[in-house]
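The complex appears here minus one protein chain, its other protein chains still in place.
Lettered A, B and C in written order, each chain numbered from 1.
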Amino acid sequence: MSNRLWGTRFSKKTSALTDKFTSSISFDKRLAEYDILGSIAHAKMLGKQKIIPKGDSNLIVKGLRSILSDLKKGKFKFDLKAEDIHSNIQDLLFKKIGKPAFKLHTARSRNDQIALDIKMYLKDEIDNLSELITEMQGAILRLAGRNSKIIIPGYTHLQVAQCVLLAHHLLSYIEGLERDKGRLFDAKKRADVLPLGACAFSGTGLPIDRGFVAVELGFKNVTANSIDSVSDRDFIIEVLADLSILSVRLSRMAEDLILWSTKEFSFIDIDFSFCTGSSIMPHKKNPDILELIRGSVGKIQGDLSSVLILMKGLPSSYNRDLQLDKPPLFDAIDTVKDMLEIFIPLFENIIIEKEAIVAKLNDESLFSVDIVEYLIKKGISYREAHDIIGRMVKDCLDKGKKISDLSAQELKIYSPKLKPDIRKILNAQASVNLKKSYGGTSFNSVSKQIKNWSKRLRDTF
Amino acid sequence: MSNRLWGTRFSKKTSALTDKFTSSISFDKRLAEYDILGSIAHAKMLGKQKIIPKGDSNLIVKGLRSILSDLKKGKFKFDLKAEDIHSNIQDLLFKKIGKPAFKLHTARSRNDQIALDIKMYLKDEIDNLSELITEMQGAILRLAGRNSKIIIPGYTHLQVAQCVLLAHHLLSYIEGLERDKGRLFDAKKRADVLPLGACAFSGTGLPIDRGFVAVELGFKNVTANSIDSVSDRDFIIEVLADLSILSVRLSRMAEDLILWSTKEFSFIDIDFSFCTGSSIMPHKKNPDILELIRGSVGKIQGDLSSVLILMKGLPSSYNRDLQLDKPPLFDAIDTVKDMLEIFIPLFENIIIEKEAIVAKLNDESLFSVDIVEYLIKKGISYREAHDIIGRMVKDCLDKGKKISDLSAQELKIYSPKLKPDIRKILNAQASVNLKKSYGGTSFNSVSKQIKNWSKRLRDTF
Amino acid sequence: MSNRLWGTRFSKKTSALTDKFTSSISFDKRLAEYDILGSIAHAKMLGKQKIIPKGDSNLIVKGLRSILSDLKKGKFKFDLKAEDIHSNIQDLLFKKIGKPAFKLHTARSRNDQIALDIKMYLKDEIDNLSELITEMQGAILRLAGRNSKIIIPGYTHLQVAQCVLLAHHLLSYIEGLERDKGRLFDAKKRADVLPLGACAFSGTGLPIDRGFVAVELGFKNVTANSIDSVSDRDFIIEVLADLSILSVRLSRMAEDLILWSTKEFSFIDIDFSFCTGSSIMPHKKNPDILELIRGSVGKIQGDLSSVLILMKGLPSSYNRDLQLDKPPLFDAIDTVKDMLEIFIPLFENIIIEKEAIVAKLNDESLFSVDIVEYLIKKGISYREAHDIIGRMVKDCLDKGKKISDLSAQELKIYSPKLKPDIRKILNAQASVNLKKSYGGTSFNSVSKQIKNWSKRLRDTF
Partner (left out) sequence: MSNRLWGTRFSKKTSALTDKFTSSISFDKRLAEYDILGSIAHAKMLGKQKIIPKGDSNLIVKGLRSILSDLKKGKFKFDLKAEDIHSNIQDLLFKKIGKPAFKLHTARSRNDQIALDIKMYLKDEIDNLSELITEMQGAILRLAGRNSKIIIPGYTHLQVAQCVLLAHHLLSYIEGLERDKGRLFDAKKRADVLPLGACAFSGTGLPIDRGFVAVELGFKNVTANSIDSVSDRDFIIEVLADLSILSVRLSRMAEDLILWSTKEFSFIDIDFSFCTGSSIMPHKKNPDILELIRGSVGKIQGDLSSVLILMKGLPSSYNRDLQLDKPPLFDAIDTVKDMLEIFIPLFENIIIEKEAIVAKLNDESLFSVDIVEYLIKKGISYREAHDIIGRMVKDCLDKGKKISDLSAQELKIYSPKLKPDIRKILNAQASVNLKKSYGGTSFNSVSKQIKNWSKRLRDTF
């Protein structure tokens, strides 16, 4: 009997090139644990249902447990000549328990088995990712908490706009990351449906009990259509899309920090332990980690593209093309986990350059909206107020004057409602504190948000 | 005063090229209705909060309602020289009510306004998409119902595999489409958070009531961070990803039907009303609609890519790049709606080529798994049974024999357990009916699924 | 006779939905001119070869010329109910000349006709794009020429690195743009092969003369395989890839300029005529054009993706999916042309902020490589020199000292070879002028490059 799960009908051996080209063991070996656990549940069910003798079932389960234990101890022998991880484990089982091993693959096909393995893997990794995201939110929150009074110039279009609390800016990251967790949670919900039992694609004539297997493996549901069960790779694409959105977020955070750590902005200093140097310029201290995070969107989005294209126009049910869904999935999950893992301590070690920041707050254009709102409160329409202040700003820039230096007379030229008391709002503290609207950047609002998030993140654990 | 919402500070007019290059009215005009509705709610709130006089608020609301009514009657004048739809509406309002129009844009920026418009648009379109998907499921279900006894050869790797019910195959589409609705539902949930009130990106010093606006516009929540409110385009990418997954599904369904309608497969006939001909070959009847559906994955995935790339590495808060998020979103939603709309009647009009299908069911290799399971039931291990049948199939092919013609003697050569009674299972009816496992293709299971879906889809409406 | 090019064999009319869904006139109308020119050449050939009577050929040519003249005068009536531009023109021809119009589509199919139209369009647009690129290179070169003495701090990893000439930086754009032209030139070469005459996909039994048509239409070659002629869309993907590379370049140039025009960098000022303002912040002057250019990579790459996916896995010869190749092609070409057109005057109007730049050149870390090379010239190995200067820089930073203030004694601590004469190279002029290696940033090298490019670009016209 060949050490393959098929081949008797073949009148010729497959070419060595074929074996190499079609082999998936080099990457699906990472599913070994899930494959074994799935097989244990399957074997128990086969015994319980008397599809195979109880004794054989027990032997198989024992054998698989022993293989699992080897795997955990790093003693599992990955056989790069095996066609895939399923065959590899089947072979090892035969070595352990002999002929009863031949009964494991009853009422099962690799088509439903691989769908099971990936779903089990995905469910676990979604949990891991969610935990890492929560840790990252924690690190950001602590940075916000430690610097809750720091005001920075905020930007739109990368041009100086209005003052905001640094903590407010940091909390915006936490908001987005929370949505990322929500998306992953929803994806897990949809992946939490057992495909095993669909066999090749039509079900089986043997009296299997799919509900039992689902309970054994902790699945919430069982797929209702066998063809869909082996055709479906939605759950992979959905997670890749979620990770793409997350990686876009990380790239934007990285860009913020890269800019802030330039000499020109000087808002922050990335700790030496998270920078690298140059082989030619001895003075360099570069934010390489952030650059690599920024660039990694490409990998993740490439992985997503890859699977979307792969699936395009495939006939229903199983086609071998599906084998290619795994490398991009593994790559994306690994990459995102690596990024989160290093982003956490990087955030923990950011130094805020308080003096440099304070020096940037002198720019009075930061307060132009405050003066507009000052006029609105005095009954002037928004549009007129915008024009008045536009003209005032233009004159000050043209003449090199500061708004706070304009006399009562000079102010009156723009509007009789403009009084020297505007000077009171021409400072960062006042400006920030005016923004009391819900979600705005006032100290009060932001400190409430910090408390709120402290509680929410603590409750997650 | 310029007819722009800015510009007083500018010492020069913008170049005509600039106006053309930065204008978004050609595509954001489609948001007109949402922009007006959002402005009505905003104006009411400004009046209620006494940020502007109640009388002005009333006038503005009245003016906007009149513009909305014009829009619905097709009388709205889109001004391609306006910078964007916001400016266009602002101008029309000024023409209707004069100076009070200048108070509408109080405590608001185009940054939060456009985020609001897109979210309102998206929420509506998700509902429209979900309804179309449900209609499509209905059309497929009716086709399944009308042909509930038809057995077809099923394929894996596009090679003849096992018999399945046509209805079972069709139900697999319905399962997938249900997941698509689930994803859109989850996306809507995350988009259902009011961004208005974030203003430019920091909130406002005016006493706005965001909760009131949320209730007016039917939003479940209010964003908690103003920077996140104007930076965030997650909701667009998520929907584009959902539509990409859906379009992959539609492309696979199209591929199935294209194959089935070839002369070689001849399972179905696409009605003339959903085919086109050739300018050179008078005999042609081509499934162009299905081909265009298959190809449209490209568009949708291109739209998704486009926004992911667009967002990569952008600094937080608003950047003008974000303007480019709308054309791909609109394109994807329109394209998917068009595909669903035409797929529905196409399904309604599919003719099943019963005779041609029956002729394909003679192929005995369709029953190889059934004979394997026959042996397993007699206590032979799966692996040995697979080998036995593999050898038998090979011999039959080599010698040009049918399995059902093998004598008791000949059968015994492969295994003493193989008896002439296997002939009973060598037919499509028996084969299908054996697959009684949950989710399998037996008549019973499938007819239960049809009933189940009839109820579920009815309940949706 | 129907006004379609097919349909007699159909027993039913196509559904209105089908007509709408499959129609391409809304976008292929832009190929009208090429379609007419192609038809003129085709009709001449049919007459010359006596496939149709000479008189009919003349009539057709005359009719088509009249339609072309209408088109150029804006009098062409696009019929949105026509299936495509080919049918639209055919109908107009019938209105002009009656029955002889029915002979035009002899020995031709829409399959080879559309391939011809796109290739003609592409060849023209590649020329247009190349010209625009050359104009853009000219604008950049003039900016470099006008500011040939300006030294700026150069960056790697966005951290201050070494001094370079602004002109040297600008010339790097010109180098890249020249490669872009090269790629487009190569793409044109490959597209310059006449597909007409392939008919549906197998050629024709009528005695056509493809060489004649090629000469008439200015094609260098004629396709050698009829199946390939109608299947092939390589030429579209190649151009989309070339435009993607170009758009990445434009996005990087935009990013440089966005950074340089921040208050923090202040290297340049974008002219008011190429900026826009804010509806809420009266002081804002935003580089929106550059942001839109940066974001447009998304569109172009989305267009490329779209066609790659579209083509994946299609059977050979013509499939209707191919219709979807045109919208992304047109979108990408239009977008890139728009970007180039506005980038040219934007570059023309950039103001260099000389004083702000000079102020940035005091940073002595800009010269660290120069001191390393000073030591290498004195026989110290690169590695030791790098370490010596690394230590010196560290000490200066830690103690807040300038390198130029270190005494001979202090210098000796790091290396006996370090003498106070290093002060001579601690300035931007000296530093830049040291880089005399070919391709380096010395005044001499750069001014030679400027002269060289002036000649090359002039020669292009």
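To be clear about the criterion, a contact is a pair of C-beta atoms (placed from the backbone, for glycine too) under 8 Å apart; a residue touches a chain by one contact, two chains touch by 3 or more.
The shown structure was predicted, so the numbers you read here are calculated from the model rather than taken from an experiment.
Interchain touches from the omitted chain, evaluated on the whole complex, reach A, B, C. Contact with the chain that does not appear here is found for just one residue of C:L17, C:L206, C:I352 or C:L426, C:L206. The residue from C:K29, C:H86, C:K123 or C:R320 that touches the chain not shown here is C:R320. Note that of C:N128, C:N225 or C:Q429, the residue touching the chain absent from this view is C:N225. Touch with the chain omitted from the figure is made, among C:L259, C:L346 or C:L418, by C:L259.
Contact with the chain not shown here comes from a single listed residue; of A:S57, A:S229, A:N319 or A:S415, that residue is A:N319. Chain C residues in contact with the hidden partner, per the touch definition given at the top, are 1, 5-11, 51-52, 99-107, 111, 154-158, 161-164, 168-169, 171-172, 175-176, 179, 182-183, 186, 190, 197-208, 210-211, 222-232, 234, 237-238, 241-242, 244-245, 248-249, 251-256, 259, 294, 297-298, 301, 304-305, 308-309, 311-320, 369-370, 373, 376-377, 381-384, 386-387, 390-391, 393-394, 397-398, 432, 434-442, 445, 449.
Residues of chain A that touch the chain left out of the display are 4-15, 17-18, 21-22, 83, 86, 105, 108-111, 199-200, 271-286, 288-289, 291-292, 294-299, 301-310, 319-324, 327-328, 338, 341-342, 345. Interface with the hidden chain, as seen from chain B, comprises residues 156-162, 258-259, 262-265, 278-288, 291, 305, 308-309, 312-313, 363, 365, 368-369, 372, 386-387, 389-390, 393.
One rule holds in what follows: only the chains that are shown with their structure count from here on.
Centroid to centroid, with C-alpha atoms defining each point, chain A and chain C lie 34 Å apart.
Averaging C-alpha coordinates per chain places the centre of chain A 23 Å away from that of chain B. The set of chain A residues that touch two or more partner chains comprises 156-158, 161-162, 259, 305, 308-309, 312-313, 369, 386-387, 390, 393.
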